[in-house]
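Let me begin by presenting the structure, written as structure tokens, before commenting on it.
All protein chains of the complex are present and in place, except for one that has been dropped.
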Amino acid sequence: MSWRLPAGRTLVLALPFAWLGLFFLFPFLIVARIALSEAALGIPPYAPLLRRDEQGTLAIVLNLGAFALLVEDSFYLDAYLRSLRVASLSALLCLLAGYPMAYAIARAPERRRNLLLLLVVLPFWTSFLLRVMAWIGLLADNGVVNNILLGLGLVTEPLRLLYTETALYLGIVYCYLPFMVLPLYANLVKLDPALLEAASDLGARPWRAFLAVTLPLSLPGILAGFMLVFIPAVGEFVIPELLGGPDAQLIGRVLWTEFFQNRDWPMASALAVVLLLLLVLPIAWFQHLQGRAGGGR
Amino acid sequence: MSGRLGRLWIALGVGYAFLYIPIALLVVLSFNDSRLVTLWTGFSLRWYAALWHNDALVTAAWLSVRIAAVAATGATALGTAAGFALARFGAFRGRSLFGAMVAAPLVMPEVITGLSLLLLFVALAEAVGWPGERGVTTVTIAHITFATAYVAVVVQSRLSDFDRSLEEAALDLGARPWRVFLLITLPLIAPALAAGWLLAFTLSLDDLVIASFTSGPGASTLPMVVFSALKLGLTPELFALATVIIVVVSFGLALALRLGRVASARVGG
Partner (left out) sequence: MQTANVAPPGAPEPWRDPEAEPYVRIIGVTKRYGATVAVDDVSLDIYRGELFCLLGGSGSGKTTLLRMLAGFERPDQGRILIDGQDVAAVPPYARPVNMMFQSYALFPHMTVAQNVAFGLRMEGLPRAEIAARVGAMLDLVRLTGLERRRPHELSGGQRQRVALARSLVKRPKLLLLDEPLGALDKSLREQTQFELVNIQERTGITFIMVTHDQEEAMTMATRLAVMHHGYLAQVGTPAEVYEYPQTRLVAEFLGTANVFEGIVTKAGATGALVESTEFDAVFESDTDPPKPVGARVFVAVRPEKMRVRKAAEGERAGTNRLVGAVRDIAYYGDFFMFVVDLPDGRSVRVSQPNLARVTELPITWGDRVAVDWPPLATVVLPE
């Protein structure tokens, strides 16, 4: 639309550009700056980066203390590694649970697909916190599962289910499953069934046809789903806090504690900076996919 | 083949059971008479009455609904503009930066978004004296920021299937560009805008982490109040609250779907 007034275009672009620049991009710079300052008692609880020393000259005071602590104290390193492990294993579990679901929906009769897909997305629209609460109700020592097991006489004393790794993974998979199923479905539904027919016509048994045709073609969907689960799961706070035990110290939870309980803003910022650096590659890659999907047509 | 398909259907059924058993549990236990939430003693509506009289929860719920409505509206406006720019403006300078800013909030861990926004508000207050105190305004701004990304993606994908020849036809028939937008483009992408608004509304209503960072004293949203209650243990009122939310959301979605179906029937989609 080359005839459209450039002025109108500029406005349409400038508003979201300015908003996101101010409220999304710019804050990262502030985080980076505060990560480099000293913790201090006061409001806000950090020392200014620019200050005048006794002689009145302006000095930039860079404090790498937070980062040094991050490297020295294995507590933080462990939290990062634990987060990466939990997030990737959760994404894998989501894939294992989500792939058959997405495949079944994509193969369902066309008029049923929307309903089946809606059923996957529906829980996502209800409160996240309250769904996590349901798992507390299920897994607690006096929760529904233990009540049933005790009632049936299968166990004599309650099983410890809540505040375990199992509870953590159940919670993450439960909350993030729709993010896996949606991109997988979007990919699988475009797969021409004639390809599988051709493979089977050429002598491939169903499993071979799946491995040789469906799986490679659905790789973009798998990767997109994996990223959509993995990236937010790395920084997840609520699920480890409510379902995981005291040792489920994932990085999101550690950051929260540093910020809200220890009021160590520079430390929280340093944690955020490192987490962001860890995620920059996957996020950039996700954005690249997003751009291709949007600009492809 | 049928055996394999059968196994697929079983997998799907198990998946749905996994997704819905916890939700069903919330609903059933909300009618439990016992104070010990998970031990069934009899049917009762008492916790709904208790919920109604729980001022902290009711106040927080109204606050959250107000924030969500404003945030969803703001995010729909900004997200539509962003989606338009990405879908229609071709290669402009700064497009990749812009695309990154639009897509990144979708996957950004909430703790980072929340922390960075809070630090921005603190720095702004120091530098220009605004915002004087954190609360409803700052939470709303934070919610607009991350929900804009979702709306932009919805709008962009709708526009990318949009048949451009419809707009060209309208131009050809004598409609000036702004009338083309009002008479052709807007009515045809309206379902996507409505979906984007609903999505933004729900995201805002549901957000705990970003709100916790950006809110201030006296402005506790519903998830913040629920979270602190949960830290103390399960209470039957929370189950009643969950059920109310599930019912409201189901009705809302059913209504939206019905409207969407009417809209798509009207356009033959």
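As written, the chain order gives the labels A and B, with residue 1 at the start of each chain.
Here is the rule we use: contacts are C-beta pairs under 8 Å (C-beta built on N, C-alpha and C of every residue); 3 or more make two chains touch, one makes a residue touch a chain.
What you see is a predicted model, and the numbers here were worked out from it, not measured in a lab.
A.B. asks: In the whole complex, not just what's shown, which of B:42, B:129 or B:174 touches the removed chain?
C.D. replies: Of the listed residues, the one touching the omitted chain is B:174.
A.B. asks: Give the residue, chosen from B:188, B:209, B:226 or B:245, that touches the chain omitted from the document.
C.D. replies: That would be B:188, which touches the missing chain.
A.B. asks: Where does subunit B touch the missing chain, residue by residue?
C.D. replies: Output for subunit B: 163, 165-166, 168-177, 179, 183-184, 187-188, 266-269.
Criterion: only the chains that are shown with their structure count from here on.
A.B. asks: I'd like the Å distance between the centres of subunit A and subunit B, where a centre is the mean of that chain's Cα atoms.
C.D. replies: 16
A.B. asks: Please name which positions on subunit B make contact with subunit A in the complex.
C.D. replies: Per the touch definition, subunit B meets subunit A at residues 1, 4-5, 7-9, 11-12, 15-16, 18-20, 22-23, 25-26, 29, 36-39, 77-79, 81-82, 84-89, 92, 94, 96, 98-113, 115-117, 119-120, 122-123, 126, 141-142, 144-145, 148, 152-153, 156-157, 160-161, 167, 177, 202, 205-206, 208-209, 212-213, 223, 226-227, 230, 234, 238-239, 241-242, 245-246, 249-250, 253, 257.
A.B. asks: In the complex, go through subunit A and note every residue touching subunit B.
C.D. replies: Residues of subunit A touching subunit B: 1, 3-5, 8-9, 12-13, 15-17, 19-28, 30-31, 34, 44, 97-98, 100-101, 103-105, 107, 116, 118-120, 122-123, 125-131, 133-138, 140, 142-144, 147, 174, 177, 206, 227-228, 231-232, 234-238, 242, 252, 255-256, 259-260, 265, 268-269, 272, 275-276, 279, 282-284, 286-287, 290-291, 293-297.
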